[in-house]
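The following block contains the structure, expressed as structure tokens.
Only a single protein chain was left out; the remaining protein chains are all shown in position.
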Amino acid sequence: MSARLGVAVLGTAFMGRAHSSAWRNVGAVFPDTTPIDMRVLVGSDPDRTASAARTLGWQEASTDWREVIARTDVHIVDICTPGHLHAEMATAALEAGKHVLVEKPLATGLAEAERMVAAAEHAPGAAMLGFNYRRVPALALARRLVGEGRIGDVRTVRAAYLQDWLVDAAAPMTWRLRAETAGNGALGDLGSHAIDQIFAITGLRATGVRGTLRTFQRERQGPDGLEQVTVDDAAWAQLDLDGGAVASLEVSRVATGRKNGLSIELHGTDGAISFDLERLNELVVTDGRDAWPSRVLVTEPTHPYLDAWWPPGHVLGWDSTFTMQAADLLRSIAAGRAPEPSFADGLAVQRVLDAVERSDAADGARMPLDDHR
Amino acid sequence: MSARLGVAVLGTAFMGRAHSSAWRNVGAVFPDTTPIDMRVLVGSDPDRTASAARTLGWQEASTDWREVIARTDVHIVDICTPGHLHAEMATAALEAGKHVLVEKPLATGLAEAERMVAAAEHAPGAAMLGFNYRRVPALALARRLVGEGRIGDVRTVRAAYLQDWLVDAAAPMTWRLRAETAGNGALGDLGSHAIDQIFAITGLRATGVRGTLRTFQRERQGPDGLEQVTVDDAAWAQLDLDGGAVASLEVSRVATGRKNGLSIELHGTDGAISFDLERLNELVVTDGRDAWPSRVLVTEPTHPYLDAWWPPGHVLGWDSTFTMQAADLLRSIAAGRAPEPSFADGLAVQRVLDAVERSDAADGARMPLDDHR
Amino acid sequence: MSARLGVAVLGTAFMGRAHSSAWRNVGAVFPDTTPIDMRVLVGSDPDRTASAARTLGWQEASTDWREVIARTDVHIVDICTPGHLHAEMATAALEAGKHVLVEKPLATGLAEAERMVAAAEHAPGAAMLGFNYRRVPALALARRLVGEGRIGDVRTVRAAYLQDWLVDAAAPMTWRLRAETAGNGALGDLGSHAIDQIFAITGLRATGVRGTLRTFQRERQGPDGLEQVTVDDAAWAQLDLDGGAVASLEVSRVATGRKNGLSIELHGTDGAISFDLERLNELVVTDGRDAWPSRVLVTEPTHPYLDAWWPPGHVLGWDSTFTMQAADLLRSIAAGRAPEPSFADGLAVQRVLDAVERSDAADGARMPLDDHR
Partner (left out) sequence: MSARLGVAVLGTAFMGRAHSSAWRNVGAVFPDTTPIDMRVLVGSDPDRTASAARTLGWQEASTDWREVIARTDVHIVDICTPGHLHAEMATAALEAGKHVLVEKPLATGLAEAERMVAAAEHAPGAAMLGFNYRRVPALALARRLVGEGRIGDVRTVRAAYLQDWLVDAAAPMTWRLRAETAGNGALGDLGSHAIDQIFAITGLRATGVRGTLRTFQRERQGPDGLEQVTVDDAAWAQLDLDGGAVASLEVSRVATGRKNGLSIELHGTDGAISFDLERLNELVVTDGRDAWPSRVLVTEPTHPYLDAWWPPGHVLGWDSTFTMQAADLLRSIAAGRAPEPSFADGLAVQRVLDAVERSDAADGARMPLDDHR
């Protein structure tokens, strides 16, 4: 391995910008990580890609991702394109011997996801899935506390991810609202984050799933007139977890007044924890059966990742999660360790999404997830 | 009808005390209501009942409820005994021509509840069910705002009622944890309040129900050794409401750190509302699709019931809900109007509880509630 | 002393109603207290007093307070009249051998207050001042925790009492806005409660005071045209406390959006405590130098007064403080113990109010309070 690692990002939209920010800052925040070079940004439009590359700090721009993954000065391929392109790009990059970071969702279907997991297993490079919320220090702290047994055995998890950007009936039709391009709606987009957190924090897997989907606004105005909305606006799921715990989940894009409301509440035999992404730097911890909920401002040097940032009380933003994700990938590569979350973690989430859809089609009946890993 | 109304309360425990407080204060807080006399408190133990009657403000004590409901100077019979006694006492009191207030739950089974509804329909007296949270001013305000269309059409309701008094594995076996005496566990005890609020605030009824029950601590120490716990510690339900709205519900007696956490969140096409019973005097209102959540301190004279109490900012306690409930009953009687909630409202809730149990037994499959009223 | 105690309340307005509620309920909530009889309610208007007596639960009504305090069946005289009547009534009642409860403020001036303290010292009966917030369970818990050293030595106290009922420039002139009838404005009305809490919770007294007064709306419409407002709308004070601690205080009647915002925050060498009256049942406790703020729902049986009320999580209202105050008075009488707060406690507060006014007149210069007790 060369002393420095060359990085390419595929995708110039929202996620391309967020990942570029991570690569621009990772070395400054985490000086212990392997130095990287921001080699090339890949997009579809030559002018827009060149301009984005310039402002975002990339050395070069390209519109040919296949050429880019063939370059010997590119060691990490970071895939931020729409979901239906992930499988092809990631598989090719892994086969080319690159380290790969794929933005969530892993893929748009179960079969694709399984193929990607297989590819990752046989590839020499690292394969990481971009569930960036694993790097929210408060959520990482929640995971640490649960892992240490600080709330005892988890019995119930109450998760939700509520947004409101589709409340307006006049919001137009987009590719995100068509099943053929988006797979599903709120369920996959929002639910996948919440399900990954349930698994990550508790360390448990699902043995059965019940679910319901609902589309409230069944038609929206498209470029060529009124169109059918073919994905869900909201979804509900209930997961049986290993050992008897139960997790409930509600996701919605029509939850008026909520902007980015990923919340998770865990109740254990010896305590409880709750979190809300709109207050990203806080964790509410009930540390013992007779304790009261404490608001922890997760900015202390002893908290996950925080020794690298600012002094106590100086809060982090949403984009910092990508910087920490990049650092974790670099450290995994340096240590020759499989990064986390893996493609298999993404597949586990996708199996739940699939079971929710099957349960909804079966009027809510429980779908077992026997072979859940 | 005499100028004053004589009241008897049946039951001297927690609810007997709370209802006695209501009768002691209703005339002072609501001077417009018909004056009442606190005639007689009925209990099972003669000494304890006599002592309670003395401190709680009753003129007499009795251990014979049948004799009491036969008295001509008793016009209102307020039943605060355990649930399995409600049907017999309420039916007898209604047949004796009395006005009847029954503490929730209406009954322990569907058949009993149906009989009580029939009895109420044919009786000359008023029949009211004691879902006291209908009188929480913030919840009454929520209902008013939804009724006025202030949040548009309700699409999703997210309700929970979380307590933690059974978290301790050493908490002993009681009649509340045996199916034969308690019917069910958290589902009926906590869920009934939440379901009644869902119905009252939205004005909608359930057309279908999915549900799950879970008992985490399956054995507890009884007086004669380890016993099987035969009711649920926690329950989940999902209600399809008229017109396509969906309500989710989670109840638990093992939610570490929550003491009396009845929460309800409603998202509509034009706003949202949320409430938490631990902050009984507050309502969070998002008044419009582009508005932000406002914390309303529900203590203004324009808020429901509040003109009768104290100046703005002077908060009410949990026990005040019983005083308002008593006032509403007196006003209904004076106006010759059926009080609300009715026994039929209680039956509607009980049908949901029953459907949750059936759904749980059928692995979560949806139970239709065709004849839902 | 007779087995039962006869009570008379002087005053039928807001405070008369609140104190009547206390006497109506004290025996039911606190069955250990000496039984009382609600003998007579005293007001100025015969009809209104008679009607109020009836609804509030009094046996008789009267317009002659002197006659009432001469009655042998009246043992407790509870004075809820405007402040300028307190001295005469309380002194007369004490001289007549009665137990006396005086609603705050103790008096309208320092000289009067000193006379009342002297009268209380020589009287056989108990003399109690009605700072009802001493009975807010959360504030009583704060006092207990500080007294036990749980937050170490208190260094800074940050108190405020913010209301907004005078924000409207069109709010009319009343007796409360004239110096000759009200003494002062927000300073006395709101500040006195806050200062008493500072003293009660910390156990410290003031050795020096700085203060500022401000009247923002200098004229208001009276019955006969525009009138000068001669009291403060807002006030600021800073108290040097024994041993070097400092307390700051801000009070206002023009704090838009605050209804009854009495807040107090204490920082000690080993922890911190904060409270807001709009959330009367909560106390935020930072229990140790490295701890995080915990929200305590002050409804546990181990919390002050709470074993007498409802189960955990069932919150109390503002009016409950008067019931607890009455219970404490009855217990002091039964034990032959001087009740708390005493008239001397009221005088200590009044000395601070007086020093604030003198400091304001002296452009903010510090006024020493040498003889502070």
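Every chain is named by a letter (A, B and C) in the order it is written, and numbering of its residues begins at 1.
Here is the rule we go by: contacts are C-beta pairs under 8 Å (C-beta built on N, C-alpha and C of every residue); 3 or more make two chains touch, one makes a residue touch a chain.
If you're wondering where the values come from, they're calculated on a predicted model, not measured in any experiment.
The chain not shown here is touched by just one of C:33, C:81, C:192 or C:238, and that residue is C:238.
Residue in contact with the omitted chain (choice from C:13, C:111, C:169 or C:335): C:169. Of the options C:286, C:299 or C:350, the residue whose C-beta touches the omitted chain is C:286. Even with one chain removed from view, chain C keeps its contact list with that chain: residues 151, 155-156, 158, 160, 162, 164, 167-169, 210, 212, 214, 216, 234, 236, 238, 244, 246, 248, 250, 252, 254-258, 267-272, 286, 289, 291-293, 359, 362-366. Touching the omitted chain from chain B are residues 285, 291-297. Contact between chain A and the unshown chain involves residues 14, 17-18, 20-21, 24-25, 27-28, 31, 51, 55-57, 163, 165, 258-261, 277-281, 297, 299, 310-320.
Simple rule for what comes next: only the chains that are shown with their structure count from here on.
Superposing the C-alpha atoms of chain A onto chain C requires a rotation of 180 degrees, rounded to the nearest 5.
Centroid distances built from C-alpha atoms place A farthest away from chain C. Taking each chain's centre as the mean of its C-alpha atoms, chain B lies 36 Å from chain C.
For this pair, chain A with chain C, the centres built from the Cα atoms lie 55 Å apart. Chain A and chain B, compared by their mean Cα positions, are separated by 42 Å.
For chain B, residues that reach two or more other chains under the stated contact definition are 258.
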